[in-house]
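Other chains of the complex are left out, but the ones given are in their true place.
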Amino acid sequence: MVTTTTARASARLSEEQLLQMYWYMLLSRRLDERAWAMHRQSKIAFHISGMGHEAAQVGAAFAINRGVDYVHPYYRDLALMLAIGITPTDFMMSLYGKKDELSSGARQMPSHFSSKALNIVSSSSPVATQVPQAAGIAFAIKYRQQMGLQDPNDETQPRLVFTTLGEGSTSQGEWHEGMNWAGVHDLPFICMVQNNLYAISVPIEEQMAVAHVADRADAYGVRGVMVDGNDVLAVYDVMAEAVERAYNGDGATLVEAKTYRIVPHSSDDDDRSYRSREEVEEWKKKDPILRFQKVLLEETILSDTLIDDYESRARDAVNKAQVEAEAAPWPAPEEAIGDVYAPLEAI
Amino acid sequence: MTVMTLIDAIREAMDEELERDPRVFITGEDVGERGGVFRATQGLHEKYGDTRIVDSPLAELSIVAIGIGAALTDLRPICEIQFADFIHPAFNQIVNEAARFYYRSNGQWHVPLVIRSPYGGGIGGGLYHSQSVEAFFAHVPGLKIVVPSTPYDAKGLLKSAVRDPNPVLFFEPKKGYRAIKGEVPDDDYTIPIGPARIAREGRDLSVFAYGMMAHYTMMAAEKVAREDGIDAEVIDLRTLLPIDKAAILASVKKTGKALIVHEDNLTMGYGAEIAAVLSDEGFEYLDGPVKRYAAPDVPGVPFSHPMQEYFMPNPDKIADAIRDLAAY
């Protein structure tokens, strides 16, 4: 059964936290826009965007123990990654594929995030593979606690895993099997489906015969919640509850954040064959950043001056990142052949 | 004859087979209105409609299984796997199921299924949009595997695949989709699945390749002919399973030397089987070691350009491998 929360955990967020959330959403958007521009300028070969998804991602990020709890993300999670600690330069480096790029040493395409230091687990491209892996991570957390290898109340240790994917990807058997483990073992596991209504061109009606992805939670005995993914505070609220449950050993949650990508699937895509311009325009009006801005302005947490200030900081950060990445060296060709096996001493 | 690209030839083959036989339908991710991410099915949805050009859920094992089920009823499904890198979730359905139905039912049930998929590197796709996967399936009796390198072969072989009563994996070198052009007859024709093609006759050594590497090998052969006077025979294998042993042995009987080229990584790549056939049945023809020129044994094609180029074979590198073997 899908439930929506009533307790407003977001009421406890400080002004500073709210402004940070705004900042990461804005920074993500500006960085993302720059990537599109760089692609049009043929500076980079590929970009896949999170534009439109920022509220879902940043709302979620602030509810977990960022940099400590495990996150197993997907390619659209730029804002989530920034909020956890991936820097604009890291991202720019991956767009170019420069030497020592953080996630993969430039072996992977951009937006295949990884940072061991931040407990961001390396992601691949085949969709949904991360979900049963994330269940395995959650299993390990519970195992360590049961075996006395980890204190369940130690906040310096990861106490849950947060994984994300698109609604289309829930069609994969991988998703089913991961959710099932999470339910059977009541794992500290949160799966957020960012439902943007399309899987590339395939609309949700051709993807599944249910109205809400969250309805599928019942099949696994996990809690299912549905939230307006363009409302960052609403996302924070449902996530905070899910996090609480995970920390308390109360089990797994499936969060469905309803949102929309306001740009094509990727820089290789042209969405005009499958989405009407009217539909896209309609959703642009529901832009999660403008919406949050309005809330913050109403509550006088933001001001017009501050908005300008944030804009110019974002612009500077993006510029700086681009300059740094452009200046960075390319990997040596032979770096293609390292790291096939971890050395035995690694254990 | 019309000059067209590889992908146009593939699209035409499907269009004509859809036209010819109402049992033919297409399913896969984004094959409908979107016309496929590489545009292989562009225009087909408009022409044949929702019933025959079916956007699938994002779930490869079921794309194949739906194809198997439909094929069991004697329809003629063409399933598209968007990138060969994403065929792995369907491995069970292909290897344990499609390949075994005929044998396991003592010939009662057959599976006339085509699985099309773009494969190969050099397009900035990184580990997961660049894979070559033919070697896995070439180990599986009951499957047929086709990898065309020219528009002419692609169209004729794809039509044969659609008309074949067995499951056929049809791997398309995506780097060549638009880069490779060639003449294609205007009337209906097929090319039989099985026989390799002598792409270039030669006396000094034999080079075996397929897909994009067959294309590159032709360029390399012209180069060494021009620059070094080496007369390489180039065999475009086209069909990997069943393997055309006769053609392979005949060529090496003539030339005495063999080089196998693939962009898949070396160990247990398809070249291993050719080398094994030659080192047994062709042993007495061999005047030198059987050489394989292949990608390095790493877990994928790296994204960043310098590393990708290091990984990928290309005409120059293949030419060097030819020269080395010729000098033996």
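First chain written, first letter: the chains are A and B, and each begins at residue 1.
Keep this in mind: a contact is a pair of C-beta atoms (placed from the backbone, for glycine too) under 8 Å apart; a residue touches a chain by one contact, two chains touch by 3 or more.
The structure presented is a predicted model; accordingly, all values stated were derived computationally and were not measured.
Participant: What are the per-chain copy numbers for the complete complex, stated as a formula using the labels displayed?
Facilitator: Number of copies per chain kind in the whole complex: A x2, B x2.
As a working rule, only the chains that are shown with their structure count from here on.
Participant: Quick check: how many Å separate the C-alpha centres of chain A and chain B?
Facilitator: Distance between chain centres: 37 Å.
Participant: Of all residues in chain B, which touch chain A in the complex?
Facilitator: 29-30, 32-35, 37, 55-59, 61-62, 85-86, 88-89, 124-129, 296-300, 302-311
Participant: Taking the touch rule as given, give the residues of chain A at its contact with chain B in the complex, in rising order.
Facilitator: 45-46, 96-98, 101, 104, 106-109, 112, 124-127, 168-169, 171-174, 199-202, 206-208, 268-269, 273-274, 330-337, 340
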